[in-house]
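Note that this complex is displayed minus one protein chain, with the remaining chains in position.
By letter and in written order, the chains are A and B; residue numbering begins at 1 in each of them.
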Amino acid sequence: MTDATGTLLAFTTLPDEASATRLASSLVERRLAACVNILPAGTSIYEWDGEIHQDPEHVLIIKCTEARFERLQNAILELHPYELPEIVAVPISHGLPPYLQWIKESTTP
Amino acid sequence: MTDATGTLLAFTTLPDEASATRLASSLVERRLAACVNILPAGTSIYEWDGEIHQDPEHVLIIKCTEARFERLQNAILELHPYELPEIVAVPISHGLPPYLQWIKESTTP
Partner (left out) sequence: MTDATGTLLAFTTLPDEASATRLASSLVERRLAACVNILPAGTSIYEWDGEIHQDPEHVLIIKCTEARFERLQNAILELHPYELPEIVAVPISHGLPPYLQWIKESTTP
């Protein structure tokens, strides 16, 4: 596995389109995300305080870099309506070189 | 790439909302998944028995751990309507520490 392109797919979830669009736009404007895909609303199922919850949520797929992930995470924490939002990321191991380069250039301060 | 957080994003697909909700709820109730995002129905294209198929499917994104992946897989096989369901997982290499901790605590028996 040729890993370590230095880029990541990060994921978070938002309760509605308006807050998803605000957060995604801020991350791109702050050059912390090159591109954010806001998926149409689905349903999230999870347990909280001993009860199974079933809530409408939008999944966001965030193209970003390892180098800026800490800042991305802090910005999401600052802007997110939840106390403990989902913020996870998986490593991009393969990609179109000029696209990977675009991710890096778009997230360079 | 700082990998090995011990957590994973697993993916499977279901033919309709009802079976997707049933499977997702069972995985959370059995403490095999911390959270499952059921995406709205899309279209899956694949070849089977020499023919290209185009079927409506829901993608499920499952937050889970490496330690419990085998059990998660067995539960999906037990509960899934397909003979050979998609069950794949990618490693979470980065994430908000308390959220990653929540994934682990939510999937501890």
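What we mean here is this: a residue touches a chain if its C-beta (ideal position, glycine included) is under 8 Å from a C-beta of that chain, and two chains touch if they have at least 3 such contacts.
This is a predicted model, so every value here is computed, not measured.
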Touching residues on subunit A - with respect to the absent chain: 1, 3, 7, 9, 17, 21, 24-25, 28-29, 34-40, 58, 61, 63, 90-96, 98-100, 102, 106
Interface with the undisplayed chain - residues on subunit B: 3-4, 8, 10-11, 13, 39-47, 52, 54, 57, 59, 66, 69, 73, 77, 84-91
